[in-house]
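Missing here is one protein chain; the remaining ones are kept as they sit in the complex.
Here the chain labels run A, B and C in written order, and each chain numbers its own residues starting at 1.
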Amino acid sequence: MVDLSVSLAGVSLKNPVIPASGTFGYGREFAECYDLNLLGSFSFKGTTADPRFGNPTPRIAETPSGMLNAVGLQNPGIDAVIAQELPNMAELFHGPLIANIGGFSVEEYVENCRKIDQCPQVGIIEVNISCPNLHCGGKNFGSDPKSAAEVTAAVKDVTHKPVFMKLSPNVTDIAEIARACEDAGADGVSLINTLLGMRIDLKRRKPLLANKTGGLSGPALLPVAVRMVYEVYEAVSIPIIGMGGVSCAEDVCELMLAGATAVEVGAANLRDPMACKKIVEELGGVCERLGVSHIRALTGGAH
Amino acid sequence: MVDLSVSLAGVSLKNPVIPASGTFGYGREFAECYDLNLLGSFSFKGTTADPRFGNPTPRIAETPSGMLNAVGLQNPGIDAVIAQELPNMAELFHGPLIANIGGFSVEEYVENCRKIDQCPQVGIIEVNISCPNLHCGGKNFGSDPKSAAEVTAAVKDVTHKPVFMKLSPNVTDIAEIARACEDAGADGVSLINTLLGMRIDLKRRKPLLANKTGGLSGPALLPVAVRMVYEVYEAVSIPIIGMGGVSCAEDVCELMLAGATAVEVGAANLRDPMACKKIVEELGGVCERLGVSHIRALTGGAH
Amino acid sequence: MIQTPLTLIHKKQLNRDVWELALAGDTSAITAPGQFVNLLLEGRFLRRPISVCDWDKDILLLLVRVAGKGTQQLCRSEVGTSFDTLMGLGNGFDISRSAGKSVLVGGGIGSAPLYGLAKRMAKAGNAPAVALGFNSGDDTFYLKEFAELGCQISLATVDGSLGRKGLVTDLLPQTGCDYGFVCGPEPMLKAVWGCEQLTGGQFSFEERMGCGFGACMGCTCKTRYGSKRICKDGPVLSKEEIVW
Partner (left out) sequence: MIQTPLTLIHKKQLNRDVWELALAGDTSAITAPGQFVNLLLEGRFLRRPISVCDWDKDILLLLVRVAGKGTQQLCRSEVGTSFDTLMGLGNGFDISRSAGKSVLVGGGIGSAPLYGLAKRMAKAGNAPAVALGFNSGDDTFYLKEFAELGCQISLATVDGSLGRKGLVTDLLPQTGCDYGFVCGPEPMLKAVWGCEQLTGGQFSFEERMGCGFGACMGCTCKTRYGSKRICKDGPVLSKEEIVW
């Protein structure tokens, strides 16, 4: 039997497989398909201070081996999430949850993290400074090391939970941003968020998405994710949650060899609601074929 | 009959379909399959001052809906290209060629362009400041507006041929780089080059490519290319040669609607040597269905 | 919702663009007409949502219009092909909530789910009036099938090549109905929604979907009662909650 357990900045997970924020809602739809307790954890939908409808539809477009989304952080707001969704999630999943936190200002990130800090169900805070579907004066906080560090330092001040900064791939040098987060006190980094893309409706001669651009996810993204995790692993010594295009147990191992301690699975859940269950079930066998008895031995193995 | 002709900075092409540099060699292999004169033009393999073997093998890896390459600008050097390859290419293709020029220093770009300027077969110079497979002190000239502008201004000084700067997608803000090139005198921009990626060999626990990272091309790239062409079209008023993931006539139209005046086809040629011929043949029909009688009417149509 | 393989056992071309497909498999998750299934097609990343046209215990009937590459691939599939399917998605039409005299209003391929609805209403002894609109007579399908259920059919075509020349809304007065079950393209839904004659009704919407089962918030619309996911809280919305 392969030992699949991993430890993320002191939080133990029974395995490294974590549904990615925004692709798993609050777990309810998936709990109809399988027992969520077979997962390592799950990262729930990005939460902002106020309730948000998100962007106008269409919000979804297909791409070769992937998809674009421009959901735009639809969520009921942090207070509703804490009051209604968290108790619900805790019933469906008994391990530590990952709270994915959005924001439009440093103050908003801080407020959200202060509130989430009070929630015992949450094991890790994943601070999304990289949502490509929001237009808050152009760039997001993840496209610049200084503002990434600023958010990191500010949220670290108000919580004792491990903080993972979720980074954007839409940058010239992701390692530099990761380093800035580490220097500012981050306990880990999550990468990658979606790559900015667009599809055009030939008949209407307009972008397919009402928001024009959207975030690319799915298998198409995998080689970019592997490269960025590999680069960041060489740049920082805090743990990495890797993601981007994972759709099978081999992909999980590939991101771990590149440097990830745990791996999130996003768009694959939308295509196949059983994706994470299948991945968890196949992971032991893949490790055996690779000759590892503890999956954590894979982390960074390709360096 | 749809009029497929386009004009690129004063150079007329019978249609907008151009095989992309590095995926068409010097045309010889494809000339065995079809008459190259059905193409708009072709961009031949990136040329450096000295002959280059390129990177060690493996140089190629597969990805979902795409591939990585780390060829590393293998070419016989500019003098051999001018002496041997150009006359040969001129026999196979009678229209204006696109000379793709690489370099490791501003001086090298200048020297190469000065030499190419003398070649009547060349209609357009495409200056590749974005090759992701070369490690010349870290970043390439395409990742920073200042050095992009510097190369642009320097090569413009030594040639009267239209100069298209070929941009990298591995940047935070491609529009900013395009603007810098325009301001420095570029006649056009070509985008996008490949996106930096990596695959790992699970059994060997090492990157699959000897060069570790490689450039992602193929359909996976299409939504990123569409987005960047769209962004750059809003930022500059010089013409754009769009590329990235094109594999059918609809994709050509999509990049044109995003803002491209002409479109290069890369990895698709490797998968299917007849790809460009098929695209040219289907293009008229697609235009008819879209209700355009001059294909140039598509350029920028989605804005 | 269940995830189950379905096998194509029959296909028939109904007109230039529309195909009738019968698929065999476990249909137990379907609870109401107007629900849909989400089919995985080899080589495409997202599933394709298609309304249940009709079903019995182990056969599902779909009517598919070739709209793009995915539906083309589906309609070109050979008998025997198996599709990974998410089944029993969405709320579907609620027959019990209709009051007064009901008309089923379909536009183009939107008529497909109305067939299963009409059949169930007919079986309950209440064959509804059916008003169908198409671009042209060449685009119609299932007219005979609706008629065989005992439905009173009225037909409009934009080019006037069959039935009345005009839109489906032009047909409503003559039906004398005051409650509608409506499915079709959005402009048609809006036009029917605006008919004062219908004091109530249920409208089935389309939206681009990421998952089709409520997880991604890709398909959300605003309603009078807050945001709803077309895929999970819809695709059927009732007249009073719809905001345009």
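Note that in this section a residue touches a chain if its C-beta (ideal position, glycine included) is under 8 Å from a C-beta of that chain, and two chains touch if they have at least 3 such contacts.
What you see is a predicted model; the values in this text were computed from it and never measured.
Counting contacts over the entire complex, the absent chain touches B, C.
If you put the hidden chain back, the residue from B:22, B:188 or B:259 that touches it is B:22. From the options B:6, B:36 or B:67, the residue with contact to the chain not on display is B:67.
Touching the chain that is not shown, out of B:77, B:185, B:273 or B:301: B:273 (per the contact rule at the top).
Touching the chain that is not shown, out of B:169, B:218 or B:242: B:218 (per the contact rule at the top).
On the side of chain C, touch with the chain left out of the figure occurs at residues 42-43.
Touching the omitted chain from chain B are residues 22-25, 28-30, 32-33, 45, 53-54, 57-67, 69, 71, 74, 208, 218-219, 267, 269-274.
Following the convention adopted for this analysis, only the chains that are shown with their structure count from here on.
If you average the Cα atoms of chain A and of chain B, the two centres end up 34 Å apart. Look at where the CA atoms of chain A average out and do the same for chain C: the two points lie 36 Å apart. Contacts with at least two other chains are made by residues 61, 63-66, 218-219 of chain A.
Multi-chain contact residues of chain C, defined as those touching 2 or more other chains: none present.
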